[in-house]
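For reference, the structure I am asking about is given below.
A protein chain is absent from this complex, but the other protein chains hold their places.
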Amino acid sequence: MSDAPALTALRCKDLLGIADLSAAEITLILDTAEAMKEVATRPIKKVPALRGKTVVNLFFEPSTRTRTSFEIAEKRLSADTLNIAIGSSSVVKGETLADTALNLEAMAPDMIVLRHSSSGAGHLLSRICRSGIINAGDGTHEHPTQALLDAFTIRERKGRLSGLKVAIIGDLQHSRVLRSNIQLLTKMGADVWVSGPPTLIPAGMRDFGVTATPNVDEAIDGADVIMLLRIQLERMEGAYFPSLREYFNVFGMTENRLRLARPDVMIMHPGPMNRGVEIASEVADGPYSVILEQVANGVAVRMAVLYLLAGGVDHEEAA
Amino acid sequence: MPTTVMDADRIGRTLTRIAHEIVERNKGVEDLALVGVRTRGVPIARRIARALREITGHEVPTGALDITLYRDDLMRHAVGPQPLVRRTEIQFSIDNRKILLVDDVLYTGRTTRAALDALIDYGRPKAIQLIVLVDRGHRELPIKADYVGKNLPTSLEESVQVRLQEIDGVDEVVLEQGGSI
Partner (left out) sequence: MKKLLKGGRVVDPRNGLDGAFDVLIDGDRIARVGRDLPADGATVVEIPADLVICPGLIDMHVHLREPGQEHKETVATGTAAAVAGGFTAVACMPNTIPVNDSANVTTLILSKAAAAGLARVYPIGAVSKGSKGELLADIAELRQAGCVAISDDGHPVATALLMRRALEYAGMFDMPLIEHCEDPTLKGDGVAHEGFHASSLGLRGIPGAAEALGVERGVLLAELTGSRLHIAHMSARASIRGVRKGKEAGVRVTCEVAPHHFTLTDEALQSPTAYDTNTKMNPPLREAADRDAMLAGIADGTVDAIATDHAPHHYDEKQVEFDRAPFGIVGLETAVSLTFDRLLHTGLVRLPRIVELLSANPAHILKIPGGTLSEGAVADITILAPELKVRVHARSFRSRSKNTPFDGWELRGGVAATIVGGRTVFANAEAGLTTL
């Protein structure tokens, strides 16, 4: 009979944010994702691990990329998936998140993958529902599976996270990907620099354990990894910066600027990209870009999270 | 008081004997492949491959199978720890091959059932044969090993521990009181 495998678990029934994960739990997820990645290479890209489990993808914000990634991950684990896309009209009609949740809860899904425009929506849902909640992006708070797949991609290429210099550039204020990545990378021992227009650097950045500077060149000097965040075009109206042209000139990632980083630097972007704003096309399509790898790894990482949260045995049984 | 049922010497001779049986029964090793069930099935499979090479001069492809995601005892409880999943590494096609599934101990048969399901998701082998180092009885499913190192009748209160050089630093099969493994 096989040796009893190490029993390991995530402490919480939900994944609401990297803030709630320890470094050991992060490592567990990444290690499990490695095994999950192999499933995609099989002729039958399916394992029965979540057979009979129901997972609801509850998306209050539209998202093809993340939702598809979760759906594929769920199906590869043989779970039954249900996609609920709630348009803003339902919200206008007055059904609260709490009521939507209670209605869902009555049908006893095992897990709910939630994307919502309000920070903390997952926390509210978790208080109401017994199902495990996976946060697929809540307002400007966190997007934990994105940070996990980013970390997976970095670890795959560089072999580690600790000691790497990672620069994150862009609209820091409104980015949930930023907050999740900062939490994860600092927990795993990376040296994190963040940069962008001073109008978009969140208050209290110093207390996050990162170096914040509006000087992009300083941030990417000798960097192992550069993550670019999307600039939303509406930010110009909020008087955060004068124009996209100026943004690109001062903060954009061009081939020329890239020379300041290490020769084996990785360029990452959570997508979707604004070519010519935060990133020049040559960089996006260039040899340093791992943007498509990130997408591929997303499925493996989400499979790992679903598997680890969906529950299992608490003791070894005879095989 | 744990009893040593097989020592290093005995294990070595047993695996050699099994290798000979494989060659005889399959009339050669042309379309064979070995797949070890993680964790201890893997080094056993590799040793058998080595023995087969010595006997026939042929390199029999060997792979490692993680059956965690196929276990029938997953997800039985509402919230709880998951067994750690490890990588499956089968670098060759299993279609139209005779697969020799290798495990250390055959007990209830559930691991073998999971391994069969996993293998069939991988492809369509011509046949699957089961090799175990120890068969300790108490089957819960209709599973039979084709090659058995040692038949070891046990009671449910006993446990069989297989230790291998590659993993545990020593080769031995030990029968202990208490727990069921």
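We just call them A and B in the order they show up, numbering each chain from 1.
Following the convention adopted for this analysis, contacts are C-beta pairs under 8 Å (C-beta built on N, C-alpha and C of every residue); 3 or more make two chains touch, one makes a residue touch a chain.
Please read all numbers here as calculations on a predicted model, not as lab measurements.
Trainee: Based on the whole assembly, the unshown chain contacts which displayed chains?
Mentor: The chain that is not shown touches these displayed chains: A.
Trainee: Can you say which of A:Asp110, A:Glu142 or A:Glu278 touches the chain missing from this structure?
Mentor: Missing-chain contact among the listed residues: A:Glu142.
Trainee: Hey, which of A:Lys37, A:Lys53 or A:Arg179 is the one touching the hidden chain?
Mentor: A:Arg179
Trainee: What chain A residues would touch the chain not displayed?
Mentor: Against the left-out chain, chain A lists 19, 96-98, 116, 118-121, 123-124, 138-142, 176, 179, 202-205, 207-208.
By our rule, only the chains that are shown with their structure count from here on.
Trainee: With chain centres taken as the means of their Cα atoms, state the distance from chain A to chain B in Å.
Mentor: 39
Trainee: Once bound in the complex, which stretches of chain A touch chain B?
Mentor: Within the complex, chain A contacts chain B at residues 1-9, 13, 28, 31-32, 34-36, 38-39, 42-44, 46-53, 77, 132, 304, 307-308, 310-314, 316-319.
Trainee: Mind listing the chain B positions that touch chain A in their complex?
Mentor: 37-41, 66-71, 73-89, 103-108, 110-111, 114, 117-118, 121-123, 138, 140, 160, 167, 180-181
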